[in-house]
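The complex is shown incomplete by one protein chain, all other protein chains being positioned as in the whole.
The block that comes next holds chain A.
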Amino acid sequence: LCCFSSCSSWLPQRVALQGSHWQSSLLGVRTSLPVRAQPKKKKKVDVKKEQAQKERMKKKLKKLEKAAPELIPIEDFITPLKYTESNRVRSLPTLSPEESERRVLLLKKWCLFKQKQDEAEKKAIKALVESQQEALRELQLESQELYQAAILRDEGLFPFEREGPSYTPPLPGYDPPEGKCIDITKVYTQ
């Protein structure tokens, strides 16, 4: 009985050994295949060429990456050459004293108007901020939870988009002519 059990315990080990031995022998067979001359040469040359190509590409990449990215030049800030080449100078007509007086007074009126406008804006901002602060204080006194929720930032606020007001309302029943827009912006590449 004991010998049987020992045999059974020994058998699978033997089988495993045999299996591994078989596998190792197969592996041995595989490694022995490319020992032959011709196919090895082809593979070596290909591998070397590929490696050389890869290295060249890596070097190119490194060179390109070293160059810092440039900002696109803005055409608004570059004066066209035709305005700098010509030498013609505009001669302004001489103003009469009444005209210059009128202009100075107009300038003063404009300055005053702008000052009033600016002060009104500052006052409006101040009033808004004050009323907001008062409302928040009252809310804090009412309930702390609502106050905390009110102070948190609004995720739905941004992105915020608005078109500027127009001089005239849209014409009723206006039929625009058909057409298309072509984008001809100059594309800059580095």
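Things to note:
Simple rule for what comes next: contacts are C-beta pairs under 8 Å (C-beta built on N, C-alpha and C of every residue); 3 or more make two chains touch, one makes a residue touch a chain; residues count from 1.
Definition applied: contacts and distances are computed from a predicted model.
Missing chain, UniProt protein name, picked from "MTMR7 protein", "Large ribosomal subunit protein mL48", "Myotubularin phosphatase domain-containing protein" or "Adult alpha-type globin": "Large ribosomal subunit protein mL48". The residue from A:72, A:104 or A:146 that touches the chain not shown here is A:72.
The hidden chain makes contact, of the residues A:80, A:93 or A:177, with A:177.
In the full complex, the hidden chain is touched by chain A at residues 57-58, 60-61, 64-65, 68-77, 121, 124-125, 128-129, 132, 136, 151-154, 157-167, 177-190.
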